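Note that one protein chain is taken out, while the other chains of the complex remain in position.
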Amino acid sequence: MATIKDSVHDHIEIEGVAEALLDTPTVQRLRHIKQLGTVQLVYPSANHTRFEHSLGVYHLANRACSEIGIEGRQAERIRAAALLHDVGHGPFSHNIEELTHRYTGKYHDDVDELLTSGEVGEILRDHDLDPGHIAGLVAGEGQFGQLVSGELDVDRMDYLVRDAHHTGVPYGTIDTERLIRELTFVDGELVLDAGNVQTAESLLLARALMNPTVYMHPVARISKAMLRRATERLIEETALDAERIRRMDDHDLLVALRNTPETEAFAERYGSRRLLKRAVWAELQHVPDSLLEAEHREIRELESTIAERAELPATDVIVEIPDEPTIRESTTRVVVGGEIRNLGAQSPLVSALRTAQRGQWRLGVYTQPEATDRVGRLAADELGLDPPDGLIRKRGGGVHATLDEFE
Amino acid sequence: MATIKDSVHDHIEIEGVAEALLDTPTVQRLRHIKQLGTVQLVYPSANHTRFEHSLGVYHLANRACSEIGIEGRQAERIRAAALLHDVGHGPFSHNIEELTHRYTGKYHDDVDELLTSGEVGEILRDHDLDPGHIAGLVAGEGQFGQLVSGELDVDRMDYLVRDAHHTGVPYGTIDTERLIRELTFVDGELVLDAGNVQTAESLLLARALMNPTVYMHPVARISKAMLRRATERLIEETALDAERIRRMDDHDLLVALRNTPETEAFAERYGSRRLLKRAVWAELQHVPDSLLEAEHREIRELESTIAERAELPATDVIVEIPDEPTIRESTTRVVVGGEIRNLGAQSPLVSALRTAQRGQWRLGVYTQPEATDRVGRLAADELGLDPPDGLIRKRGGGVHATLDEFE
Amino acid sequence: MATIKDSVHDHIEIEGVAEALLDTPTVQRLRHIKQLGTVQLVYPSANHTRFEHSLGVYHLANRACSEIGIEGRQAERIRAAALLHDVGHGPFSHNIEELTHRYTGKYHDDVDELLTSGEVGEILRDHDLDPGHIAGLVAGEGQFGQLVSGELDVDRMDYLVRDAHHTGVPYGTIDTERLIRELTFVDGELVLDAGNVQTAESLLLARALMNPTVYMHPVARISKAMLRRATERLIEETALDAERIRRMDDHDLLVALRNTPETEAFAERYGSRRLLKRAVWAELQHVPDSLLEAEHREIRELESTIAERAELPATDVIVEIPDEPTIRESTTRVVVGGEIRNLGAQSPLVSALRTAQRGQWRLGVYTQPEATDRVGRLAADELGLDPPDGLIRKRGGGVHATLDEFE
Partner (left out) sequence: MATIKDSVHDHIEIEGVAEALLDTPTVQRLRHIKQLGTVQLVYPSANHTRFEHSLGVYHLANRACSEIGIEGRQAERIRAAALLHDVGHGPFSHNIEELTHRYTGKYHDDVDELLTSGEVGEILRDHDLDPGHIAGLVAGEGQFGQLVSGELDVDRMDYLVRDAHHTGVPYGTIDTERLIRELTFVDGELVLDAGNVQTAESLLLARALMNPTVYMHPVARISKAMLRRATERLIEETALDAERIRRMDDHDLLVALRNTPETEAFAERYGSRRLLKRAVWAELQHVPDSLLEAEHREIRELESTIAERAELPATDVIVEIPDEPTIRESTTRVVVGGEIRNLGAQSPLVSALRTAQRGQWRLGVYTQPEATDRVGRLAADELGLDPPDGLIRKRGGGVHATLDEFE
């Protein structure tokens, strides 16, 4: 048994297959991937990694098994899946996931290959565990996959408190033990036991507050968009392909960006935190549907056109169109009055949050600080934003403005 | 200058009029009044007092003055009001406030008399402060009264984090410094500066989660209702009047209840935590309007009738009808797009929370554990609750059930 | 099973005999006894009680049993003893223990009578546990008594972190889980496993820093000495005897002191925090041996003489002579190089701390603020303190001065 000291859960004990998996390159690699990628540029203490998060998820999975009464091989499977659930992450976690997905068709939870091959595959088979089954759990399949990836998964329980601890933003401080203790299976569905509508709401609200403050902070969004464009260039202009980039860690990618002439300028901006600035910050209602549905290629072309009209290098204009917000927690199941109900049906907060998040949604156009006015006008014109005036927003100027004290 | 170490805000510095006020009996008395009264029976660590809370409110008021730029005598007034804002509390804080109000017409923030007379009055006048003016600030009057008592007051900012620290329930953990830094006055109104809709929501949500989990926890409600009835008896049956009880501290009241034959039984129950149990736990929609509007005397008579029919002593049946929930924070003002807006108009969460809180509302009938079935049926009949079946609820059985793990 | 939320250990689960014992008056009474008595006058947040501490000790005892592998009835005995270990405390915990001991010959860990009689006795016997045996464990008897009361007991592990949490003084923040995990029995002795000399030292050092800063803070000492004298008067002048006072809680004693004419003056001083002040603060080397060995009666006479010469009421002069410091942790056993060794033999810190604590030792003479000079001179003369000049010390003037920022 190994004992590891964690800043969030204190002593974590690891045994069985998880202990054997711990010192594989596949798992150790997570030590070198920041949990929150470029959020570090907003919250300087947010340097925690996928490795410690994976230990935390393992720990909570283990606690959940013991509270629910899952034992033996089934528990071993869940614990293995918990420890391995993030090994598919590329450098900077989610930051460039959309990009590599476009090339490889794979998201971070598509870990079949990583779990089947190499040392990890051997260890799993040595412990009589089927790598394919574990990969299924990581992807949220089957009854027990809900514990690893689902509305009530231990992944979220760990990252909210961990991100709060490391950013210093208290909103993520949920009552993890309470949640773990109230988990139960009813007819194969993972639910919160009776008396826990507020427990479920607390999870939902923690995410709702962490979202604009941390995960979608404007500066994090800008730096993420810059990183994504630079990495795209790396794929387009060098021999590095998306498959290889996906398996890099933060060090490899950063150094590759520094050492490649085509991305050097980005690396320099990034290294001295001279980020692009918002030229447009437009609400959902002002964005034409066609733009929301535009393909990546089209958006790249729009960027080029705007840059050309503004007489800027193509790399200096980024148009970022986030997905429309969804509230995954709306299908969280809670036992109420002896029946299983969806939180969305039970709590008026779910639809209110849906409305709030649509209100917080923003299309962003980013460019050099000196060119925000010019690019803003041109982008509004090219993108068909309506009404074009008032789009170039100052700090906090939006209707549901985000918490962006920390620029 | 005095420096005091606080478990929430670390070192608190007190100077000027506040330092002089500190060692008066009026302020020191708050050391002996628990912040959360009988909540201690649910959360055993919740023994913090109005004294340390008052220091915390003083500290935050001081921080707010310095952030907003309020100085000199005006700041002295606000600091004095902050330190004194709770001196009007009776024993067990809010627990018996409604009762003493019925007899005296006074709530805890009616401190005119306490501030004008005695040592406190002298000290205020010695520092050229008008006691009546300070009492006005405590009551929330005038522009600066908003800082001491209002939707964005420092009172709430302190109690949420302090109650979280001492109960162990993390939901109250707001970002106090963020709130203080974003306060500003616009046209005489205390508002949060632009970019702070979520900051305002975080305050609202913290209260919304602390409410059912801590402040309105069923066991806290039952013990509070019991304490209120026993204290009422004390007033009715002994020479102690409400005015005198209001000036007691927790020790005085508890010992009086122990030493009075008519309340001895309560004191014994309380001392061994053998509390009454829920016989009825009814939702708002099942309670007739006439009952919601009934006067205290009528409710007491209903209790007597139910007890009589159940062949129990009158003291063993309590009918508790909470006020209908209000969301004071709905009028929190935030600057959005250059204008001052009410949070209620701005955030869809406000009306969702209003709905949620109406769903959490419960009328309670409490009695001896052995008699809950019998009393439940009789009470439903007497109170005209509709539908009478299904009213006698088990733990967590309500539609929007409360977080009552800790019985 | 009951689950209780604790501000220090989060969720605490209580089952078996401990759950049955929980709602007895004997255990519930601890809710009304402050852990640190008058320390609250220095650290206003230090209002935690023996009840929550007892839950914490129960929790750690349970953890220790499970780490060491103690099960079944033996574990039940230890858990019962842990929950009950403080039921013998009188009001204000240790503050008046020396006084009641003088009259009754009993210390707080002499709980034989309390465990044998009443509800507690019944419950223990119903669970096939021998009350006498449990009382023995509380007194530290036998192999397993070491877990409840000894150099490595869980009592200390709880109170250090709890006192740190509630005072805000960080020095007590030890690594409780580390300690629990490293406990083991070797030849019937409770020891820390190999590799833990520093773990043992950390416990020792935490106490060494909490001692002058919290437990022996000058203002805490003065208020404790005042409380002790006032309570002594209560015993001498009223019908209340020491045996009855020992069974009171904080409320009873405070109200008795308020309502008794002979102690009213103390109650008033205490209630407005108008404490006596130091007239003499003398180091060990300046105090004659005869005074160190003087009996209580003699010290009382010296007080009277000094008061008389100073023309003050006898109640206004207190001479306090603490016991000479001992470092109980010096006999903490640690496995080193395969052998059990005493920490005192192993760590040079133990004897250094012994020297430091002798250096911190102070005899105190306390009196009215206006009379400190006069009383200081007279006391030095009467007590034979050498050299008499320089004894009347100002804040922090001692050689190993104590941390007394918080006056």
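The first chain written gets the first letter, and so on, giving A, B and C; residue counts start at 1 in each chain.
In the analysis below, a contact is a pair of C-beta atoms (placed from the backbone, for glycine too) under 8 Å apart; a residue touches a chain by one contact, two chains touch by 3 or more.
From a predicted model like this one, the values you see are computed outputs, not experimental measurements.
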Contact residue for the chain not shown (choose from A:R73, A:R125 or A:H251): A:H251
Options C:T199, C:S223, C:T263 or C:T367, residue touching the unrepresented chain: C:T199
Per the touch definition above, residue among C:V169, C:V191 or C:I318 touching the missing chain: C:V169
Residue in contact with the excluded chain [from B:E177, B:D241, B:E324 or B:D381]: B:E177
Missing-chain contacts mapped onto chain A: 2-8, 10, 23-25, 28-29, 31-32, 34, 40, 43-45, 47-49, 51-52, 55, 165-169, 250-252, 254-255, 258, 268, 271-274, 405-407
Missing-partner contacts on chain B, residue numbers: 3, 10-11, 177-178, 181
Interface with the unshown chain - residue positions in chain C: 169-171, 173-175, 178, 181-182, 193-199, 201-202, 205, 209, 212-213, 336-338, 346-349, 351-353, 355-356, 359, 395-405
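Simple rule for what comes next: only the chains that are shown with their structure count from here on.
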For chain A and chain C, chains touching each: B
Whole-Å gap between the CA centroids of chain A and chain B: 40
Numbers and ranges of chain B residues touching at least 2 other chains: 169, 405
